[in-house]
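Reviewing the structure listed below.
Note that this complex is displayed minus one protein chain, with the remaining chains in position.
By letter and in written order, the chains are A and B; residue numbering begins at 1 in each of them.
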Amino acid sequence: MSKYLVNLSVNDIPVSVPEGTTILAAAKKLDFKIPTLCYHEDLCVAGNCRVCVVEQVGARALVAACATPVSEGMQIHTNSATVRTARKTIIELLLSEHNADCTKCYKNGNCELQSLAHEYRVGEHVFIDLVNGKHRVIDDLSPSIIKDDSKCIRCQRCVRTCDELQGVSALTVAYKGDLQKISTFLGHPLAEVVCTNCGQCVNRCPVGALVEKTYVEEVWNAINNPNKHVVVQTAPAVRVAIGEELGYNPGERLTGKMVTALKRLGFDSVLDTDFTADLTILEEGTELLTRLKRALVDKDTRVALPMTTSCSPGWIKFIEHTFPEFLPNVSTCKSPQQMFGALAKTYYAQKKGLKAQDICVVSIMPCTAKKYEANRPEMRSSGYKDVDFVLTTRELGMMIKQAGINFHNLEDSQYDSFMGESTGAGVIFGVTGGVMEAALRTVYEVVTGREVPFKNLDILPVRGMEGVREAKVKIEGCLPEWKFLDGIEVSCAVAHGLANARKLMQAVKDGSAHYHFIEIMACPGGCLGGGGQPIPTNEEIRAKRATAIYREDEGLPLRKSHENPEVKMIYEEYLGAPNSNKSHALLHTHYLARRRY
Amino acid sequence: MENSRPKRVDIIFLMEGIDPIKVVETTIKKSPDDIILEMIDSGLKGRGGAGFPTGLKWKFTRNEESYDKYVICNADEGEPGTFKDREILDRVPEKVFAGIAICGYTIGAREGLIYLRGEYNFLLPTLNEKLILFNEGLKKIGLDFSIQMRSGSGAYICGEESALFESMEGKRGEPRNKPPFPTVAGYLGKPTVINNVETLVYAFMIARIGSEKFKEMGTKDSRGSKVFSISGDTPKAGISELELGMTVQQFVDEFGDGDTKAVQVGGASGGCVPRKMFQETIIGYEGIPTGGSMMLFNSSRSMYNVLHDYLEFFTEESCGQCTPCRVGCQQLLKGIEAIKRGDKSPGYLEDLKKLAKTMKVAAKCGLGQSVANPFVSIVSNFKEEIIY
Partner (left out) sequence: MADVQQIINDVTKVYGKERKALMPILQAVVKIKNYLDDQDLISISKALDLSAAEVFGTASFYTFLDIVPRGKNVIRVCKTISCHMAGKDEIIHAIENTLNVKTGETSVDKKFTLLSTNCLGWCHKGPVMLINDKVFPELTAAKAIEILQNYQEEE
């Protein structure tokens, strides 16, 4: 931003802001809130909802505060008679084309249009209802996302999200005039296009036009079914965000309270996806080392390198559509959620003396794509659907509220055992760069016998919110069996947000970038910014969640996956060794090339 | 011109003795600054309807530092009632080309583009042929500039300059936020002059005969002459080039069928002048500005039908991105239908007028803002026809 200051006044109060600042930001500086709908901090400015119009003295028309940069001597009024009339009329217009059946809406109470209508006390039936006349189509074929056009207010946040942040462009604006709508390719269901189910659009939809498909009732039914042993697993990023659903500020670590709440909800066993995150590190680390050995020692030219991570189901679907030629490069490891599901219905069942068909596995995920992942036909290693139901962080919040639990007053409690133990390395799976950091902590030590050479185990080069980050780790002083790696500089890259993933993979594809190992998370900030996380989201909120995750890591006694005692135990008593036949049967998967439209 | 007849002028279509390339050759011997001064001095304002001073537009674009700049000729003539640009491009395309070339030289552009609406595709083969010759001509006189054709595909909104850029860039024709203005960031984000077909011909004419001759015509705020597209209930439908400054009464006296009850000035997005205001309304920037469309209605016409047609047009042709225009147009249309049917009380018309006024100040672009013009003027002056 420019260093030149521009002087203006907002509601007669003078203010100086850097050149290029919008009227919206200048007003915010003076604590004047201008309502917005299409505006979102993560996205480019659209200026199309017009809710933020303000009066600029001397201008012929009102101007959109979100889209208009300040200029010297500008006099702005954010609450003049003209502004108020216009703003109210615009809200009324939006309501007239919006299916305003609020009490039955999934977003009831968490809808930006509803809040505005409330603030401005919009009257009844001001304009003619335009919704009834139109054919209403609800696309609920995706296991992750429901799209209801009758609620859409055409702010285009979803289209910009899908395009700018995710580089997927599954959504577009189609047609014009009164027929204009948000559509997929030819209006096909989301389930049949390039949609990755990442849910970033859901995170940004101001109304109920894009919401997650909920399975809360199914989970209640399972809990209430005396014949079911219901196991719940919680992903790393949930514990640092659930608070936002329950009245806490972003960045609160609430692991202990969350575990207590889950127990009170009636789950038979409250376990941790972090356990299988640690397990993933051993499987994936071994896979990486195997690939490196085949490439470097056996000179096998068919080995696919760089190897990429596979934890993020949004990323998996993205690469299946967009870069199918790179599918051999993707680690064959299932995501921690699916490893957990497969083990819950085999290893856990066996140890507990339960039948797989009597176990119901529920996941609490920061993610909507996990709902899709659990439904993939490959994810039935136990002979049953390995993970039965996936709930988002938001849905967990909903259950806690429905159960009447006073979350604030809960005591902390521990995860159940076994499959509840985790290390700091498992926790940081929830933040971009975390899988890379966890993998390096383990792989380096496996190969050299020494801890990774970073102070306090914090591998700072892979941390941060830069879209694409690179790091190089020189491997020296290898143990005898890893001698072939001596002197090698392992080249790593991390990307988050699929638009960045696309950039990175394009660079790999055209040969302008060379890596050994790549971590990709579909969502901005990694899982902590996932499509199932509390709304709203922005850079500041994601940064706070990230800080909380790193705190959680620091606070744990064990911070390296290979030191997780339960992980050691499962190899001893069940799996044998990483990448064993049994591991492959339960913990690894394969991918499918998909159409790119 | 008190009660005299509108003065016919013959500038635009006059070709006799004019060699456009020669005029370009002579003009580019002058400095760009001199040409700009001449344009500013002439008082020429954009002939597409918005009326921005042409000389200033050129000046702003010239002042921008950029290797790439563009001149774009807006031939996306979609305003109902307007057909002058088609006639101009059909009859004197070389004058348009020359206007573009002169502008290109002045602002320091090397590329000119003509965005022709898809409805006029039948003009394309001839225009392309003539452009080849013209571009060769420019090469011969040593001007590093060439012109190409681009087409629209049936979208009224693409006549809005920033929507037109979007369309040429391969996108949906949705108007952009302003600022930045085209003179700073237009086509492909580069400084761009975008002028209407007719404006470019007048610019060419001013380059040829000087600003003085042009200034002699018209009034202080509305210099020169203008090509009018005349249609509706008139025995003299067609194109007429007239000196600016006449009243609607003078116009009706000349072109009406003796029973004119209203004139829609400026097309669907313009204003409707009722008989009682013919005398006091000047056609031009001091009165009612226009892109040249004059549609006459006699007493056999229902103004409800007229308004209904306009609103249907805007409902379909709105790009749909901004709330006031997308939803507002539908509400106005359904609103007058509901009043007509008796589903809404006549009082609802006042709500709709308020809505139109909000659209005028809150819509994102000129289209949405101008829907209020026909709505308010027709509803205010022909209320009984709308209600009963």
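In the analysis below, a residue touches a chain if its C-beta (ideal position, glycine included) is under 8 Å from a C-beta of that chain, and two chains touch if they have at least 3 such contacts.
Because the structure is a prediction, the values reported are computed rather than measured.
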item: Residue among A:Q56, A:T184, A:T280 or A:S312 that touches the chain left out of view; value: A:T184
item: Residue of B:G210, B:G238 or B:P346 in touch with the missing chain, whole complex considered; value: B:G238
item: Sole residue of A:L130, A:V168 or A:L587 that reaches the chain not shown, by the stated touch rule; value: A:V168
item: Selected residue (touches chain absent from view) among B:I147, B:V306, B:L349 or B:A372; value: B:V306
item: Touching residue (missing chain; options B:Y120, B:F251 or B:F278); value: B:Y120
item: Touching residues on chain A - with respect to the absent chain; value: 163, 168-176, 183-186, 193-194, 596-597
item: Chain B, residues in touch with the chain not shown (by the definition above); value: 77-83, 86, 117-122, 124, 150-156, 167-173, 188, 229-233, 237-239, 268, 293, 295, 301, 305-306, 309-310, 313, 316-317, 319
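Everything that follows uses one rule, which is that only the chains that are shown with their structure count from here on.
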item: Residues on chain A engaged by chain B in the complex (per definition of touch); value: 45-51, 53, 61-62, 64, 67-69, 82, 85-86, 89-90, 93-94, 96-97, 126-128, 130, 153-154, 156, 173, 175-180
item: Complex interface listing, chain B residues touching chain A; value: 155, 157, 172, 174, 177, 179, 315-324, 326-331, 334-335, 338, 344, 351, 354-355, 358, 360-364, 369
